[in-house]
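One protein chain is absent from this view; the other protein chains keep their places.
After this line comes chain A, so read on.
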């Protein structure tokens, strides 16, 4: 019984982890159709922003929930102004440009912090469950992910801001004709995506540590999750995380963690063969 509970909790944590690293990309790639190859570096920058501000004396929670998203959001704003703005609607070009940005960010961070792993210990300790235990921080991360997606849903569905954003993404000219400034909407959306990535990177940092090249660990998984999810960004990212995360956890427990990773990739390949437009291309089509 205790064991079943711990396995379920581990499953929730794994799914939340996938959803968390994909959330920012779901906004930038899912909504804006920008193939953001620098997504992994946004996560990495979030981790460093939290680490550095915490080491400079800032409270850990403020570092994670305020400093990291603000820093990465600002970096996103600069990048949007200098690079991304010129490339809206040119998907392949965004891929090349953001790949260049990704290499540059890795280079700059390596120069500043050195190519080494730094870390903060995860706070909060652990909760015992029968003879087992699980880190409270990991559960908190899962909770924050849930709140993040709930918040995203409320903003997109229930607020005028969300409506305008969705409208501008769907039909730029029509939105402009109705008096919306699409350039501003695009910039704001990109910055929001970057800030979410920053928060995600900061949340993961205490668990995994940060290194300049750590983005490469996440980028493939994030893209696989978002693409498997399909057009509806929130439902898509969540359902794909749930599916791929379950496959990963099941194989990790029954066999080895390495086969868990292999199974995740195999499941994604299979999924896209059966549902080329992602999960939400077939199911939950009217969702967000």
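A few remarks follow.
Here is the rule we use: a contact is a pair of C-beta atoms (placed from the backbone, for glycine too) under 8 Å apart; a residue touches a chain by one contact, two chains touch by 3 or more; residues count from 1.
Throughout what follows, contacts and distances are computed from a predicted model.
Considering only "Helicase", "Branched-chain amino acid transport system substrate-binding protein", "Putative Zn-dependent protease" or "Hydrogenase-4 component E", the record for the omitted chain gives "Branched-chain amino acid transport system substrate-binding protein", by its UniProt protein name. In the complete complex, the hidden chain is touched by one of A:206, A:236 or A:278, namely A:206.
Although one chain is hidden here, its contacts on chain A can still be listed: residues 3, 6-7, 10, 13-14, 17, 110, 115-119, 121-122, 124-128, 131-135, 137-138, 206-209, 211, 213-214, 217, 249, 252-253, 256-258, 260-261.
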